[in-house]
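All protein chains of the complex are present and in place, except for one that has been dropped.
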Amino acid sequence: MLGICYYPEHWPEEMWANDVKEMCELGLKYVRIAEFAWSKMEPREGQYDFAWLDRAIDVIASAGLKVIMCTPTATPPKWLIDKYPDILPVDVNTGTVRGFGSRRHYDFSSENYFNEAMRITEVLAKRYGEHPAICGWQTDNEIACHDTTHSGSENAKVAFQAWCERYYGDIDSLNKAWGTIFWSMEYQDFSQIELPILAVTETHPSHNLAYRRFSSDQVIRFHDEMIRIIRAHAPDRFVTHNFIPMVDTQTDNYALAKNLDFVSYDNYPLGRTDLFFEHMSPEEFKPYMRTGHPDFSSYSFDQTRGVSKKNFWIMEQQPGPVNWGHHNPRPENGMVRLWSWQAFAHGAEVVCYFRWRQAPFAQEQMHAGVKRNDNSKSQAWYEIEQVRDELASANIDTSAPVKTRVAIVTGTINQWVTEIERQGDSYNHQQVEFTYYTALRQLGLTVDFVSTDCDISTYDLLVAPCLPIVEQGFIDKCKAAKAHVVFGPRSGGKTSELSLASQLPPGNIQQLIPLKIHSTETIRPDCSELMSFNDRQYDSKLWREEIVFPETVMTIAKYHDGRPAVARFENTTYIASLTCENFLVDYFEVVAAELGLDVVKLPKDVRIVDRGSVVFVFNYGHQEQRFTAPQEANFVIGSEVLAPFDVAVYKR
Amino acid sequence: MLGICYYPEHWPEEMWANDVKEMCELGLKYVRIAEFAWSKMEPREGQYDFAWLDRAIDVIASAGLKVIMCTPTATPPKWLIDKYPDILPVDVNTGTVRGFGSRRHYDFSSENYFNEAMRITEVLAKRYGEHPAICGWQTDNEIACHDTTHSGSENAKVAFQAWCERYYGDIDSLNKAWGTIFWSMEYQDFSQIELPILAVTETHPSHNLAYRRFSSDQVIRFHDEMIRIIRAHAPDRFVTHNFIPMVDTQTDNYALAKNLDFVSYDNYPLGRTDLFFEHMSPEEFKPYMRTGHPDFSSYSFDQTRGVSKKNFWIMEQQPGPVNWGHHNPRPENGMVRLWSWQAFAHGAEVVCYFRWRQAPFAQEQMHAGVKRNDNSKSQAWYEIEQVRDELASANIDTSAPVKTRVAIVTGTINQWVTEIERQGDSYNHQQVEFTYYTALRQLGLTVDFVSTDCDISTYDLLVAPCLPIVEQGFIDKCKAAKAHVVFGPRSGGKTSELSLASQLPPGNIQQLIPLKIHSTETIRPDCSELMSFNDRQYDSKLWREEIVFPETVMTIAKYHDGRPAVARFENTTYIASLTCENFLVDYFEVVAAELGLDVVKLPKDVRIVDRGSVVFVFNYGHQEQRFTAPQEANFVIGSEVLAPFDVAVYKR
Partner (left out) sequence: MLGICYYPEHWPEEMWANDVKEMCELGLKYVRIAEFAWSKMEPREGQYDFAWLDRAIDVIASAGLKVIMCTPTATPPKWLIDKYPDILPVDVNTGTVRGFGSRRHYDFSSENYFNEAMRITEVLAKRYGEHPAICGWQTDNEIACHDTTHSGSENAKVAFQAWCERYYGDIDSLNKAWGTIFWSMEYQDFSQIELPILAVTETHPSHNLAYRRFSSDQVIRFHDEMIRIIRAHAPDRFVTHNFIPMVDTQTDNYALAKNLDFVSYDNYPLGRTDLFFEHMSPEEFKPYMRTGHPDFSSYSFDQTRGVSKKNFWIMEQQPGPVNWGHHNPRPENGMVRLWSWQAFAHGAEVVCYFRWRQAPFAQEQMHAGVKRNDNSKSQAWYEIEQVRDELASANIDTSAPVKTRVAIVTGTINQWVTEIERQGDSYNHQQVEFTYYTALRQLGLTVDFVSTDCDISTYDLLVAPCLPIVEQGFIDKCKAAKAHVVFGPRSGGKTSELSLASQLPPGNIQQLIPLKIHSTETIRPDCSELMSFNDRQYDSKLWREEIVFPETVMTIAKYHDGRPAVARFENTTYIASLTCENFLVDYFEVVAAELGLDVVKLPKDVRIVDRGSVVFVFNYGHQEQRFTAPQEANFVIGSEVLAPFDVAVYKR
């Protein structure tokens, strides 16, 4: 189903009725409202004005549309900041206060803000909790966006000290857990502990990891209390949150999602491609500048589905150029339709477009809408019409669960470790993980994302691109699982406190494959070397481990100097070097064949999602592509010939 | 005529007489003094010492030279800073105080400094206002240099709040004008308004634009009061100011110049080329590293002439290597002469060299002078001698007005809009404007710069490279004008408050050409595409608009995908993409032919200024060049054969 993000407070009230009428024409079913409207709801402290919102909901409801109500807590109004200046967060890189004037100007450790945010949430929940037009709630907006998980405030420091006391119990335990004997950092009291910022040189990795765990917990505490209040007053309504890409939250996404009914994602393929693939050469980048990378949205979709282990919503879908990339191209015609179907293919139940009409003022006035600011229809309108019609005719059950035998093992803590202990400046955790993901997708495999806490018993292939901290519990699950488990370099080397594994890296993984890492090196990105597998050459780059093992372990690939680079023992593979996606594609093809997983070598920029009874095919490329569907294929959209940016769906 | 910048206080008094004698030998007529000498004039608060200055003026006057007196306000002394620490400005990017120890360490919003600066100005004006040797005054020095227009101080904040109250009248008007409903930024009182700095993410564009207007007004208030005081005590003397390049003032240059008798410019071709053309490849850059770009000084000259609509002075002319570029080459022999004549050609009445003798100490000791610090003569000396002799023999009236039928429409507000709303990180307003300028100059056209407030009725060709805010008044003038008007991309899209034009971009320009922009995209600089015009291919890059129009509008050029890129309707052309100077040269040639403007395709690096009765030709190149003068040409300098870095002037 389809929906829309709407800001009635931005437009003259006399436009509302026609807006809603047109929403119906476009086949939209859901309208998200009230996000960011705190100053309109409560223009002065305690003086509420909900009349406008009541009327807006009435107009929407009268057309049979369902409302998603938002808490407006991402934008506390100025009068509130002036009353409690400690709401403002502090930049951890400079120590300066991050002021009012944009959004997300709050510190998760400000008790004043915690109380005020819960107050406005409760006021809203009490007023609208049982409103029949409101089907569900969105908490806050894009939590953690703009690097707001971490604050360097005094509030944060005091809260961190209390967190440390709860986590470690007594100061000697903390000293021992961290290894503060190093560089005379021993503490006598929790009140001595500073935030690990603005020091002379790099701070203690265990201290850093604790700070990140704490900051994540602060976000979750805030978010969970908001959910609790909504649920207390809004029975039988769903509660969701619109996530930014999981890599940008700096929060344990699985824990953040835990108490939600389902997870939503804000999908901006071009803005994200601009930022994430900034390092790409123009030759690589240009083909995707108006389509987005074929796998980046899917990567987010599959992660989003992973954190709540069920289907998800797209709460905001890019409808045209945005304003926040370094450069902001226009989508190729057809891409808004393609992105919508891509979301459905990966498990979206609802796709809402952001936003109804381009705002004529303020920071996002260059961000496209479904309608232009003069109320004319943009290109997105016509593509959404097509999606509306195709949804109706194709009759696909978007609530059917996505099933696969392949999963990537992920978790924010892996990213934290690699950010805290760089060792090589060019190591980028998200790029490492994405390389494994795209390799699997190029083989047509559908990918789940699981944390080490998840049930892994149903998978045939588990891939852990970077899992520095591997607890015994996960090892036990691997032993019990039927899956072939592939570990990338840097896995298993650390304890839960970010010390070195006492038995040498890869630590507990040695229980699955008896190898030890005798040294680890990092290499300049322009000084790559070669490695060989099946008589073909691939890049070995950035991070390289020296692995040593007994004869029972098989050498799969070798470095340029003949030493082993990839090793396998029974159902476990250990890849000791960062390598290119070409190697991963070729190696996963071999492994998949062994596991009986169907792989398909797709033309460049064509992607497939095989959900058993229904198969989706996408052409991200600028050329027409053909593929061969099975005999029994019943095309409900398109055909075996895919125009550029085209979609085909068949049932069987 | 020629002049010099002189700092008698830097040298033993016994050297003065000989210095002045040599100035006379060199044909200098004007001596600028007293700049930066506050601590010498007033060593302690209220204890004045003008004896040295009296004597210095006497020595200069006794040789028949004229003095330009400066207010020393660019360098408040330490005792004053210690008395009023709030004089120091605050860095808007970091929030830290910008301390004493260099120059321009004052905040335009410090009332203490305003009062003190006007006090010393009045003391000076009263003492020297009617001194017969003093022909005129220079205010301050290079106002706004070192990014000092903007301050993040508490003083600035309070002054900005008062400015907002004056500008908007009441807070509801401000809320409406800005669109503060977005992201809950509604204000209840002017005292809530912060400076738009140091926020969590980007601040509100209307808020930003108001802050820039305010900051500009603060500079002008300061400067206008200084002029008023000087005029009150210095009858019949001119008042001028030495501008840095207009793009660097962050001030409305037309308003800043309004109360001056004429405008002066500090011309440093190599330093400016080093900074402005930093992005150039070495192949492009190297030919100009010791000459400067052939059009950059002219660009500044024509802008300088534009802001006061009359001829100007060069108050500081580079005589050799400077010290403040990233790299500081030595001018090719001949360039000091060439630059001098180039200034005269573009409307300079006087060229003063900076400085007489290289300072042996302090920050500028590596900045060349006409004489070296050991009192020997530098290369510049001999070139100035040549200019002196040529001026005498060529007998050119430097006060004759520069006339042309071509103008570029400019204004600092255009730059503000593009800096506030980047949309594409690679968009650089000055480079955009300069590309149009150099294209016109390569065709031999003389160019005026006008603001939208100027009379445009005399021009045949008006070029607006980037004019986001187009008020109705300017549209009316365009309708009434005879000129062909060419708009570059990004024009007309914004209201005066930096909101989106309600009728879509290009807003009011639609009254001149009926087209609408349906989407705008920005592109990575390394992902350029092609556009075609008259069967030739050109670059389309960085910024590209999707234009839609009826059949009455003519397509002039097309994007690579066949959509229109440049359109024309009657006397209006709209260029929807940033393109290369090659396209502009070729297109302006066609337009000029139609308008009956004489164009001449010059050899690369040769430039011509045709002022009717006198024609100047310059060879910026490293090769000898020939050109063909008309039959009636009477060469007063040089000939039709130009050596490298050579000048020719003929009358007719």
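Lettered A and B in written order, each chain numbered from 1.
Definition applied: a contact is a pair of C-beta atoms (placed from the backbone, for glycine too) under 8 Å apart; a residue touches a chain by one contact, two chains touch by 3 or more.
Everything quoted here is computed from the prediction, not taken from an experiment.
Only one residue from B:A162, B:A359 or B:C580 touches the chain missing from this view: B:A359. Only one residue from B:G46, B:P132 or B:P282 touches the chain missing from this view: B:P282. Residue B:H327 is the one among B:K21, B:H327 or B:R626 that touches the chain missing from this view. For the options B:T71, B:T148 or B:N267, the residue in contact with the chain missing from this view is B:T148. Residue-level contact of chain B with the missing chain is found at 9-10, 36-40, 43-44, 72, 75-79, 82, 89, 94, 96-105, 146, 148, 274, 282, 285-286, 289, 320-321, 323, 326-330, 358-366, 368, 372-374, 376, 378-379. One chain is missing from the display, and on chain A it is touched by residues 94-95, 178-188, 192, 194, 196-207, 421, 423-426, 497, 499-500, 502-504, 518-524, 526-527, 542, 544, 546.
Definition applied: only the chains that are shown with their structure count from here on.
With centres set at the average Cα position, the gap from chain A to chain B is 47 Å.
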